[in-house]
Every structure is written in structure tokens, then in C-alpha cells.
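This is the structure I have questions about; it appears just below.
Here the complex is missing one protein chain, while the rest keep their positions.
As written, the chain order gives the labels A, B, C and D, with residue 1 at the start of each chain.
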Amino acid sequence: MSTSVPSNLSPSVRKIIDCYENENAGVKSNLVRMLNTGTLAGTGKLVILPVDQGFEHGPARSFAVNPEGYDPHYHYQLAIDSGCSAYAAPLGSLQAGADTFAGQIPTILKFNSSNSLDSGNKDGNQAVTTSIKDALQLGCSAVGFTIYPGSDNQFEMFEEVREMIAQAKDVGLPSVVWSYARGAGVTKEGETAMDVIAYAAHMACLLGAHIVKVKLPSDHIMQKEAAKVFKENDIDISTQAARVKEVVRSCFNGRRVVVFSGGGTKGTDAVFDDARAIRDGGGNGSIIGRNSFQRPRGEALEMLDQIMDIYKV
Amino acid sequence: MSTSVPSNLSPSVRKIIDCYENENAGVKSNLVRMLNTGTLAGTGKLVILPVDQGFEHGPARSFAVNPEGYDPHYHYQLAIDSGCSAYAAPLGSLQAGADTFAGQIPTILKFNSSNSLDSGNKDGNQAVTTSIKDALQLGCSAVGFTIYPGSDNQFEMFEEVREMIAQAKDVGLPSVVWSYARGAGVTKEGETAMDVIAYAAHMACLLGAHIVKVKLPSDHIMQKEAAKVFKENDIDISTQAARVKEVVRSCFNGRRVVVFSGGGTKGTDAVFDDARAIRDGGGNGSIIGRNSFQRPRGEALEMLDQIMDIYKV
Amino acid sequence: MSTSVPSNLSPSVRKIIDCYENENAGVKSNLVRMLNTGTLAGTGKLVILPVDQGFEHGPARSFAVNPEGYDPHYHYQLAIDSGCSAYAAPLGSLQAGADTFAGQIPTILKFNSSNSLDSGNKDGNQAVTTSIKDALQLGCSAVGFTIYPGSDNQFEMFEEVREMIAQAKDVGLPSVVWSYARGAGVTKEGETAMDVIAYAAHMACLLGAHIVKVKLPSDHIMQKEAAKVFKENDIDISTQAARVKEVVRSCFNGRRVVVFSGGGTKGTDAVFDDARAIRDGGGNGSIIGRNSFQRPRGEALEMLDQIMDIYKV
Amino acid sequence: MSTSVPSNLSPSVRKIIDCYENENAGVKSNLVRMLNTGTLAGTGKLVILPVDQGFEHGPARSFAVNPEGYDPHYHYQLAIDSGCSAYAAPLGSLQAGADTFAGQIPTILKFNSSNSLDSGNKDGNQAVTTSIKDALQLGCSAVGFTIYPGSDNQFEMFEEVREMIAQAKDVGLPSVVWSYARGAGVTKEGETAMDVIAYAAHMACLLGAHIVKVKLPSDHIMQKEAAKVFKENDIDISTQAARVKEVVRSCFNGRRVVVFSGGGTKGTDAVFDDARAIRDGGGNGSIIGRNSFQRPRGEALEMLDQIMDIYKV
Partner (left out) sequence: MSTSVPSNLSPSVRKIIDCYENENAGVKSNLVRMLNTGTLAGTGKLVILPVDQGFEHGPARSFAVNPEGYDPHYHYQLAIDSGCSAYAAPLGSLQAGADTFAGQIPTILKFNSSNSLDSGNKDGNQAVTTSIKDALQLGCSAVGFTIYPGSDNQFEMFEEVREMIAQAKDVGLPSVVWSYARGAGVTKEGETAMDVIAYAAHMACLLGAHIVKVKLPSDHIMQKEAAKVFKENDIDISTQAARVKEVVRSCFNGRRVVVFSGGGTKGTDAVFDDARAIRDGGGNGSIIGRNSFQRPRGEALEMLDQIMDIYKV
């Protein structure tokens, strides 16, 4: 075999990598790096620690409950100690620990952010707050973008993200796309509707995302035309696992890695239920932020350990 | 003969190619590649399989009825097995099979897309989701763009498309323009009106399109001034074939290839009637998406076979 | 004489060229090319055939009355056979005959166009649909732009045109500016008002236009302050010739070539009256489109011949 | 002394040049060029002839009263014969005489212009109609920009002008900034208010202008907070000279050259009063357009001669 990807990959990882048939060895290598890191190394599953809540909700609402989180070093260490596959954060947070933790965990540079001081007068929008050059200088393994399908700014966002995905790929970096439908074209309930989540995931794939992140879908269907199709074709959306399956199918029939976000802080039982549903529906894992760093470190480590146990089965 | 275009072209293809008198050999070669591929090779007719409905309507509304379509490989194979001239799709879809199907069918990279989550608050618009570089790296034979004449964003779209046509031409790639009138300047009925379709096709030609794609026109005429002209000059628009003829005439008197879209899923008889009208009116063929991939594979192959039979006559 | 402009120019042409004292030899050579072509060669007068109505009004409204006009080759041939000074058209039209008619008549590439499907919601606007590179590759002798003084988009248009005039000049191409006041700052009657037409022509000169094209002015004066000035200074605007004279004076006192458009289709007598007024007022000629190609070829040739006779006197 | 500025400058000019301590020799040389030209050479005072009224108000309103002004050569000659320090005009006007008058008077290329056909719907705005390259090719000694502090477009204008000042400086050209407060943030009376004029002049200096041009201030104060400050600190604004003094002080305490515009056509006595107030308040001179070229040449020469006499004292 003459491929530049390591030849001794596990079958699960090999299978995933083979789906990225159009990518260069740099992109594949970085995907492998994340898939072969931490507790879930080699399983084809991922658990990623994202910490961008400071940008989205402000420092106190993010970190006051577990004040160690005010320090960017805390999250690097938590991601390493819990056996996560990667740690994702905005520019400043990664810069603050880039040297101390260099090479100790794959990092994902989060490119754009909104914030809760925004009036929303111009519909959901964000600022790009870093660059591919920053990602390279910080030694990142991937770059991450959020898009808001359905926002009146969606087309500009798509073009922006498309351009950054292309630039990242040119330097061997895969892209993670947070696809969160919201804005003028989407009802509040629609933001997590089955059809909307699947649609948002599908568009991320069409834009060239390597890893897609969406919320877990509810059993609501927003578009009338979609409701008709779900009914006529007897698509099962009665369980969380079934709904995950429909999302996975919408990601090029499973040819793209899809992970699900943990949502707001909740009890560990609910977190574990989510993980089981993701696993049973064929999803590739979790991106779990607030549920990790808003717990005391000990509890967080224990919880993450159990989640990984679920995925390892 | 000293031209760099293959000298043993069929007369039909030769005649078409000669109309592109200003183009470089790269553009002509790629036009020939599509005109000499599949069942209709050498006839001067084209049947193209386009799959961008996932972007426009979402995955379930596009693929649930024939779930094999969730997999991008399915469409590549369908286009090849049915003897199509080319396969057109957005970035992600082509990437997902670019290596597996490399060199087996001419591909057209679809550059821009709208989606049905859009509120429409800013009138009809789209995002550019790929680049000429992507087209080259994917080994495409052409690039495709949609414009919305009549939208309040039409001038920006025209400029964007014009720029991409020029860039594509610079690297030897011809351009296919989907010219779909819609938006603030066009009534609902006007979107398929005789005068509007012909106008939309004509503007695509003026923008430098090599292949124009429009919907089949109805016998409605939207502009009062146009209605007067059609009447005074006794232009026959009583049959579909006559209306196709007027569109062909509006494409530089037949100097540009024009193909017609299949519209929503319908019965095969209606599909065949359309094909006969296109043929009789002097059109160059069909771009037929939902009517192909929303049928079971066997039925789709049979239907496409019969359509090609119609064009071969 | 060490100038690079041909030394055996007629006095009329020499006088015109000397007014472009700041231009490079490329720009001057192309101006000479147009002034020394066709029936009016050497007279300092120009008759130009423009065919951009397909973009502005659609194909049927432009060509149905004389269907040969659907074919771009028809207009090239008409311009050549009628002894016109140049042929002006958008990108696609020129491309369709660029090879067949190469070097047989000076061509002017029309850079921007509006269209009648536009809702006007954003006030009068246009799309740039080609580039200087296209003009060079098509072997054009000049480039042409339309501006809409008084539109809410006028400043963007001026900047766009200014940039293109500079780029064209850099490669030795002169610029023709169609200066048509319209939009939020101009009344309907004001679009052809004496003061507005002269103002529009003057601004085109200030922007660096080499040839200015305006409509023939009426004796209406739109701006109150201008009406006062016309009255106080006894400016004669009672005849068409007198009004042309005021326009010529507004073009740097005759230092810039100014030609007048023919307007909608009308009787030949009216066309001839216009030409006589342009000649008597000191204008440099006509740009005459619909009145040429919307007549049968024989009639058009005869009419253009008589117009040129008027200018030759 | 090792400076590259001519060493035999008059003390007045030397003092002015020394205030531009951060500028390169090119910028200083061109400032010297204007300060050492014409009747006021060496006095540290400037009288500049600006002719951009054709753009702002149209040709008839600008030139009909003295029709020689329709010819761009007239103004070059007037500026030379009257002993002006420099002649300022838009692109087209300078181009029309650039060769005939090359090297005979310092010229200032006016970069941006508004026009009176504008609806004002988008608040006060302008178009940039030329470039640094044009200024170099035309042999200009400076470039000129207008800004509208208080307009809803002011921030874009400031950024545009800032960029052009930097580009001009890079090639050794000083910048003249016409700072005219107007638009949504400024009342009509406020446009010439004492506080607003001083503020507009100060901001031009902060933007890096080398020469500031403002209107003569009235004794009105627009901002309540400013009125309080003027009163509390007993700032004398009772005479035109006192108000000029406050403007000069606002230009970095006299470290930047500030000249005042002549305003609309008026009697010579008023013009002379203005000049005396500018002189007595410490201003550097006048930019005097309509009061020059809207008078018959003989009268204009006489008037300009007397103005210069006032400044020479």
C-alpha cells in the first residue's frame, strides 16, 4: 500500500478515512490524529471538549459555577486528563496555553462566534475572529466554524465558511462545521426539528465539512413538505436513536463524521441517555462543553469516563 | 485542418462546436467530452443528471422516496449506467465519489445554491459554495451556476457569475448557466412565462454561458410590451415545441446549446412528451433530476433510455 | 513630427485627436481607428451601431420585428455593410462573431447592462458583465459603460466606471460613456431635460470618458437653479440644434467627442431631422440602434446611408 | 544642514515646513512647490483656484455667466496669470490641459465629488473619481479629498480618505482635505457653526491632512456641550478674525496649513473682508473658485491681485 496515511489503522478508523476519498494526506492525517487520541482512540468514535461559551454567554455565566474554568489552562488539562479526542476553543483561549500544552492534545481552532450582547436586529450573525495562519501557528489539528442555516445572513456565512474550508484544506487541516439552524427562516421549535437538523447537517456536508456537529433532533418537523415526506415514507423518528440515524443518513449515508452537542447543563443520566442514542443511531460521538466544565473537575472526569465507556461498547 | 479539436467529430457536434468560435481549445474539448459521452454521443443532444435537490429542499424531501439516493455514489453510478452525457452536483456530493468514479463520466460542479430554510426577506439569493480550483482538483468537465433574473439581487449574481465564467474559461472549462427568473420583478406565473424564459435564456448567452438551462415555457406572457410584440409579429407559442423554438432562437439563433429542466416528479408520459417537444423545437436536450433519482433505479434507467431514444431520432 | 499617431490624418480627425492631449498612443490609435472607418472616415463624424436592446428589453421586443436580428452575425454584417464607424454590443454578442468578423469593423465592448425584469426596488442599477481582458481578447477598439447620474446607486457606478476607464486606458483602449440620468434624483421629464443632459455629459467628461453618448435634450429644464441661469444668461434652447450646441459646450467646450442616441423606433424623417440638428449643433454623430436593426436590412442600409450623407455635408 | 528640502527657503515657509516633521522629502518638496509659486511665493500664504463646481452644480450653473469657463484651458490660464499658488480640479478637467500647461502651475487633483442630481436618500455621499496613479501621470503637486463629517457615510469616507492620504504620501504627494460637515448629524446652521468648523478642521488634521480647507465659521455654536465650553472659557468668537483664530488653534495650534473657501459669488468688498479676517486670524489663505471664474477674466485678475495684496501685508 502506497498511501501516506499510517497503514496500521484500526478497521473502524480505516473505514472512516476511506470515505474522505478526495482529501489530501494532510487532512487525512489530522483526522486520524483525532480519531487515534484519548480513550476512544481507534474506535471510530470521538468525544470533543469545546469551550466557546465565554464568547457566547460571557465569563460569569460560563465559569462562575466552577471558577477554575476562568483559567484557559484548566480546559486544556481537563481535555487531556479525561481522555478526550480533541479540545476546541477560540483564538485567545488557545493562545493562552499553546506553549504549555503544545503537542499534548489535538486542538480545534474555533473561527467564528456570536455573543449574547447582540441585539439581533440584523438577524443571527457572527464574527470571524481568527485565521488559518493562526491555526497553523498554534499547531491545531482542525478548524471549526459555525453556520446559521435559515438566518438572513446565511448566504454570506456559507461563502465565508466555504472559503475557509478550502484554505484549511490547502494546508492539510480538516474542518468541523457547527450547523445550527436559526434566524428569520426558522421557528424556535424548528431549530431542533428533525427535518431541520438533518437538513442543516446535509448542507454542512455539501459545503465540504469533514466533521459535522449538530444538536440532537426532536420529533418535531418544521416544514410542511418535509412532514408529508416523512409520513409517506414511514421514516421512524419515534426515538432519539432513530432520529440520530436519520441525521447520519443525511450526512452522505454515513460517509461523513457527525457528532452531537450536549446542550445546556443537565443531569448525568440524561447525558448518558444521549450518548447511548447517538451510539445506537450510528453517530460518531459527542461535543460536550458545559456539561463537562461546569461540573467540578472530579465529577466531570467521572462523567466523561462513563460516556466513553458507552461509546466503546 | 489545423484546429486542436479532434478532427473526427460527427457533423452534429462539429456544427455546435463551430458556433463557439471565440473559445479556447480547452473549453471546446470539454464541450466535446460531454457531447461525445453516453448514449447520445455524437448526436448533438445531451441528457444530464443533476442532483442539487438536497441543497434546495433538504435530504428527506429529495431522497426518502428512493433512499439509495442518500448516498452520493448512487448518483454517479446512475448517471454512468443510464448513459447520461454528464453528472452535475454541488461540491460535497462530487467530493464524496471523486476518486471512486474518476474519469468515468464528465462532471459539472454546481457552484451556487439556495435553500428552502431561507426567509426570502432579502429576495431570492444564493451562496457560492465552491471554486474553480475545486473544479480542477475534482477533474470536472464544466462548471454550473444559477442566476435569478428579476431578483433584487440579480445584478450582484450576474457579476459573480460573469467573473466565474471568465475564470473557468481561463482554465479551459465551459460554463452551464441555470437561468431561473424569480424575485421581486417577476410574478409567480411569470417565472415560466414564454417571454420571461426566452429573456432569461438570452441574458445567460449575453453573459457568456456555453450551455443554457431553463424551464419549459408556458404560453403565458408576463410583460405587456412583450405580449404586444408576440401578437404583432404572429409568433407561434401555441405548442410546447413552438415555445421551445422561440427559446432556441433567443439563444443567439441556435448558436448556444440550450437544455430544459424536467421539473417536479411526474408520470413518464409527461416526461416523454416534454422530450419530444424539446427535440421538435430544436432544443439540445434535458437536465433531468428528480424524475430520475426519485424513481427506483430500474424504472429510472428504463425512462432515461426511452428519453434518449426520443432524442436519437 | 514625432507623435506615434499616423501623420496623414485629415484635419478634422487631427483636431479631435489633439484634444486628447493627455492620452497614450494606444488610446489615440483606437480613436483614429473608429474615426477613419466606414463612410464617414476622415470627417470627424461617427455613426455607431449599438445592439444591447436584447439585454435591456429582451429578445422578442428587440428582434421579432426583423427576426434576422436574433443572430449576432446579422449585426456585425449590418454595421460593416452600412459603413458604420463601429459596432457596440455586450460580451456574448461579440463572442458569437468575434472570429468570423475579426478585424473587419471596430468593435466596442459594452460593459454593463440593466434589464427590464428588474423591480427597481433598489433604484436604477446595472451589472458589469465583462472585463478589460475580454475586450483585449475580442480585439475591441473601445469599451463602453452606462452610468445613471441621479440614481441612488450613482456613486458606486461612477467609481466602478472610473476604475474601468483607467484600466482600459492602461491597455490603450478608449472609453465610451452612455450617460443617462435617471433614478430617485431625477423626474421622468428631467431624464431628457436640457440642463440634466448637459450635466450628465459634463460629468462623463470629468470622469475621463473619451466619447460621450447622451440622448437628445428637450427644452425642459429640471433644476430651478439651472432654469434661472439659462434665463439670466439668455442661453438659446429653442431648437434641437441650439440644445445640441449647449451639450457640446458642456463637453469641455467641444474637446470631447459627443454622440447622440437615436431613441425608440420612429419614421425616417424624424431620424434625419435629428441628424441635421446634431450636425448643426456641432455634435459628432449618432449611435443608432433600434432605428437600424428593427427595420428590414434594405431599409436600414438606405436610412443609414442618408444619415451619413447628412453628416458628410 | 543635511535636509533634502531646499535650504534657501524664506523663514515663513521654513517654519511651516518644519511643522511637517514626520513627512518624507517628497511631501515637503511639493508643499514647498505650492508655497513658492505665484504672487505669494515665500510668504507662507496660499491662494488656490479650485474648479469643481461643474461636478457639484452642473456646467451651466458654473460657467454660463462667464462662458469662457466651459473650456478647461481657461482655468489653467487664469490660475497662472493671476499668480495663484495652485490650481485644483477633477480628473477630466486636468486631463484636458495636462500637456498644454505641464509644469506651469502646481496642480491639485480633486479625488472625489458629489453632484446636485443626488436624491440624498442615502445621506451626503460622493464618488472617488480618480487615483494616485492619475495624479502622478498628470504631474500633480498634491491630491485633494472632500469629507462630510456628520454624514451617515462619514466613517466610510474617513477610511477611504485615510487610505488615499497614505498612498499619496508613499509617492511624495501631500493631501488637501476639504472638511465640510453635513448630513444627518449636523443641522443646516450647524454646517458653518464655530464649533463644527473647528471640529471638522481638527479631524482632518487627525486623519493626516497636510492642508485643511474649511468654510469661514459663523458665530453659531451647534453642540450644547460645546456652547458651554466656549462660554466657560471665554473664547472670543465675536469677529471673523477671532473665529479664524479658533480654527487655526484647532489645527494642531497652527502646525497645519489651513485655508478657507470663498463661498458663493459675492461682491468684492465682502471677498476682501474675508481675506483680511483670514489673515488677521492667522489663517494661511483662500481657496477661491466661483468668485474667480464666474467674473469676467479682467475683473477676476484684478480681484485676485487685491486679495494677494492683503495677504502679502
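Keep in mind that, in the parts below, a residue touches a chain if its C-beta (ideal position, glycine included) is under 8 Å from a C-beta of that chain, and two chains touch if they have at least 3 such contacts.
Since the structure is predicted, the reported quantities are computational estimates derived from the model, not experimental observations.
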Chains in view touching the one left out: A, D
Listed residues A:43, A:77 or A:93, member touching the removed chain: A:93
Of A:122, A:266 or A:312, the one touching the omitted chain in the full complex: A:122
Options A:71, A:170 or A:189, residue touching the unrepresented chain: A:71
Per the touch definition above, residue among D:61, D:110 or D:202 touching the missing chain: D:202
Footprint left on subunit D by the chain that the document does not show: 19, 21-23, 149-150, 152, 154-159, 162, 166, 181, 183-186, 195-196, 198-199, 202-203, 205-209, 223, 225-226, 229-230, 232-233, 235, 246, 249-250, 252-253, 255-256
Absent chain, residues of subunit A that touch it: 54-55, 57-61, 64-65, 67, 70-72, 90-100, 113-122, 125-131, 133-134, 137-138
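Convention: only the chains that are shown with their structure count from here on.
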If a chain touches subunit A and subunit C alike, it appears here: B
Path length in steps (a step moves to a chain that is touched) from subunit A to subunit D: 3
Euclidean distance of C-alpha centroids - subunit B vs subunit D, Å: 58
Centre-of-Cα separation between subunit D and subunit C, whole angstrom: 36
Touching two or more other chains - residue numbers and ranges from subunit B: none
Pairs of chains, among all present, that meet the touch criterion: A-B, B-C, C-D
